[in-house]
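And now, chain A:
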Amino acid sequence: MGEGTGDIPMMEFLNMGGYAGYVWSSYGIVVLVLYLNMFFSRRRHQALLRRLKRLHNSTDNNES
Partner candidate 1 sequence: MAMLIRDLRIAFRQRAEIMLPVIFFVVVVSLFPLAISPDPAVLKTIGPGVIWVAALLSVLMSLQNLFRSDFDDGAIEQILLSPYPGALLVLARVLAQWCVTGLPLILISPLLGLLLHLDFHIIKVLFVSLLLGVPYLSMVGAIGVALTVGLRQAGALLSLLVLPLYVPVLIFGSNAVVSAAKDMSYNGQLLWLSALLVIATTLGPFVISSALKVSCSYR
Partner candidate 2 sequence: MSKVDKLWLWFHRMASPAYFYNIAGRLLPWIAVATIILMLVGSVGGLVYAPADYQQGDGFRIIYVHVPSAWMSMFVYMVMAVNSAIFLIWHIKLSDIVARSSAVIGASFTFLALVTGSIWGKPMWGTWWIWDARLTSELILLFLYLGYIGLRSAIDDRRVAGRAAGILALVGAINIPIIHYSVVWWNTLHQPASVSKLDNPSIELSMLIPLLSMALAFKLFYLFIVLVNSRSELLEQEKRSQWVKELVTSQ
């Protein structure tokens, strides 16, 4: 890949030519924020399903 610096290719990749902190924190925060969005969206959906199930089950019981 790059010039021969003696580093194994993987280390060089992770080091990002010296910009490691910047590049990885950027990608990291993107992954984090997107993951959080997905997590909270799905959690809300599942919680709603559970709540509505309880609601309708109890009203069914009351009706019957």
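Following the convention adopted for this analysis, a residue touches a chain if its C-beta (ideal position, glycine included) is under 8 Å from a C-beta of that chain, and two chains touch if they have at least 3 such contacts; residues count from 1.
If you want to know what made the cut, all candidates are chains of the complex that A comes from, given by their letters.
Being a predicted model, the structure only gives us computed values, none of them experimental.
Colleague: For chain A, which of the options 1 or 2 is its touching partner in this complex?
Modeller: My answer, from the options 1 or 2, is 2.
Colleague: Within the complex, which stretch of chain A touches candidate 2?
Modeller: Contact set of chain A toward candidate 2: 13, 16-19, 22-23, 25-27, 29-30, 33-34, 37-38, 41-42, 44-45, 48-49, 52-53, 55-57, 60.
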